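A quick write-up on the structure given underneath.
For this depiction, one protein chain was excluded, whereas all remaining protein chains were kept in their positions.
Letters A and B mark the chains in the order given here, with residues in each chain numbered from 1 onward.
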Amino acid sequence: MKKALLILAVLIVAMTTVFANGGSEAASSAAAAWEPKQPITIMNHVAVGGAMDLYSRKWVEIAAKYTPATFVVDNNAGAGGLTAGEWVLNQEADGYTVFALAPTYLDAVIQAELDCKEYVDGFQYVYNLMADPYCVLVPSSSQFNTFQELIDWSKKGNLITLSEPNYGAKYIDAVQVFGSIPGITYKAISYESAKNNFAALLGGQTVASVGNPGDTKKYDVKALVVGNPTKVPGLENVPNYKELGMDPALDNISMWRGYAVKAGTPAGMIKWFQDLCDKVAADQEWIDYMTQNKLTVLTDKTEAFTKTVENEVVSTIEVLKSVDQISSDYKR
Amino acid sequence: MANFSKWLTNLSYWWILAGFLAVMIGLYFLFGIWPRTKRVRVQLLCLCGMDYVTLLFYLLTFNLRVSKLAAEAGATPRTMPRLWALLMALASIGAFFAIINPENKPDEKFNRWVFALLVGVGSIFSVILFQYIGYYLSSAIFILVVMIAMGERNKLQLILVPIIWCLFTYFVFYKMLFIKLPFGSLFSWLIK
Partner (left out) sequence: MSEIFRNLGLGFGTIANVQSLIFIFIGMIVGILGGAIPGISPSMAVALLLPITYSLSPVVAMVMLMGIYIGANYGGSITAVAINTPGTPSATVTAFDGYPLLKKGRAGEAMGISLWASVFGGIIGAIILIFFSVPLSKAALKFWPSEYFALCIMGLTTVATLGGKHWQKALVTCLFGLLLNTMGLDPTFGIKRFTFGVTKLFDGFEMVPVLIGLFALGEVLNNLEHFDAKKKIEREKIDYKLPKPSYYWKLKGPIARAGLVGCLIGIFPGAGGTIASFLAYDVEKRVSKNPAEFGQGAPAGVAAAEASNSGSVGGAMVPLLTLGIPGSSTAAVLLSALMIHNLNPGPKLFTEQPALVYGLFASMFIANVFMLLVGTFGAKLWVRVGYIKKTILYPLIFAFAILGSYAIKKSMFDVGTCLVFGLIGWMFKKFDYPSSPLVLGLVLGKLIETNYVQTLMVTGPVGFIQRPLTVILFVISIAALAYPIIIAKVHAKKDAKKAAEPPTDDED
């Protein structure tokens, strides 16, 4: 018996050492020319099939042209992305875990009144991949053909019901847009996901929805206004806020999707990853894919991306405080 | 009430667990006093355990934030927990009388419960060990110990089962599905 146990102990310790060796080679390689020695996990803040998940998968497919590295697209949806964010923060800062995030994550952090120093500053924002403007959508069969018609209708005493997912970034945009128009009444109703949001809009539960231009391709809806300084391909006839005589600043608020790593990740990895992102961003297939989905390709690196994140945090805190969604004592 | 709720919210969950244990032990002896409750006292304890959580949640609702939006909607984050708590209170009264009814089956005797509990605690211990000695070694030890404790004496099986399990998890989960199982700080340190 003792012999059997001894054999087992030796075998398992040996196996674990061998396995572990394959698992944490990262620790030894740090700066200089960084090359991945094990699969890199891209952890999405949305479930499989969500927008960021879809784009991450396409990104990985194109990145394969430029690197032999293996990327694993993974998902940890829940609590508006907090689950994924926290998971990444709990991993080693060895460069083998990348966080794929959108403003929704930051909104969830603030909504839950968590410490920004940990949950926002705990990341290094590596590469902002795309901008996705916000727009106001109505069903294709809607009586409203222009944004002005919708506003005039409300000014006659009608309530604009707006569907949006999860009191996230789109809710903030709804408050910023509709809150700035005098004489109208609106109510934003939160649905737990994009699918329920559009089921509600198409089923007539709400009059309009806050969405992205790409939604006009996916669902039977039309855009009344697109918050973007330039025209979005395929939606050239849709005006922006400036053209409607509203605050042009509304055209500069947009959704974004990008990659971050845990603060403290080796600089070599970040450089390697940003170079790869540059290559993908310049790839014609990526550009075509982004254009088809009415997205703008971005190449923002750490400095510009961090600034975007900071703006998002500040404006979200401001808006959520204004509607009494978070405590007035909450600070960045 | 709001102040008490606030105090309760800030209380560490260890205190809440300690309170739970204290209440359960107290009730165990209390139910032992009357013959009608004595024969079903663990069934009653299960019920009271759920009621403890219910009461705790109910008290905590007083410190839940009610935003303007929620107030306008007419249903706040407090509404549903309170509704379930109320229904739970009513259902518990019904269940209490159903349990102490002499026609109800008395508590099943505890068999080798210490053994089962030890396996349960052992699994918790093995999970805690993941971060130190890694998933593979920890789970292999766990499987081996439980097999021995259950009376398995076949040496070949005692060696093969943990090894096959480790190989299966390594190749299927780590290699094929890319699920990183913890390797443990001990081994990372050895390699460093």
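Keep in mind that, in the parts below, a contact is a pair of C-beta atoms (placed from the backbone, for glycine too) under 8 Å apart; a residue touches a chain by one contact, two chains touch by 3 or more.
As the structure is a computational prediction, the values presented were derived from the model and not from experiment.
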Open item on the list: Please output the residues of chain B touching the missing chain, sorted low to high.
Closed with: 13, 16, 42-43, 46-47, 50, 53-54, 57, 60, 64-65, 67, 69-70, 73-77, 79-81, 84-85, 87-88, 91-92, 94-95, 98-99, 105, 107-108, 110-113, 115-117, 119-120, 123-124, 126-127, 130-131, 139, 142-143, 146-147, 150-152, 157, 161, 165, 169, 172-173, 177, 179-181
Open item on the list: Please output the residues of chain A touching the missing chain, sorted low to high.
Closed with: 47-50, 53-54, 57-58, 60-61, 73-76, 78-80, 82-83, 86-87, 108, 111-114, 161, 166-167, 187, 189-192, 195-196, 198-200, 202-206, 217-220, 292, 325
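Going forward, only the chains that are shown with their structure count from here on.
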Open item on the list: Rounded to a whole Å, what is the gap between the Cα centroids of chain A and chain B?
Closed with: 35
- [ ] Enumerate the contact residues on chain A facing chain B in the complex.
- [x] 1, 3-5, 7-8, 11-13, 15-17, 19-21, 23-24, 27-28, 39, 41, 70, 72, 74, 323-325, 327
Open item on the list: Can you tell me which positions in chain B touch chain A when the two form their complex?
Closed with: 65, 67-69, 133-134, 136-137, 140-141, 144, 153, 155-156, 158-159, 162-163, 166-167, 170, 174, 178, 180, 183-184, 187-188, 190-192
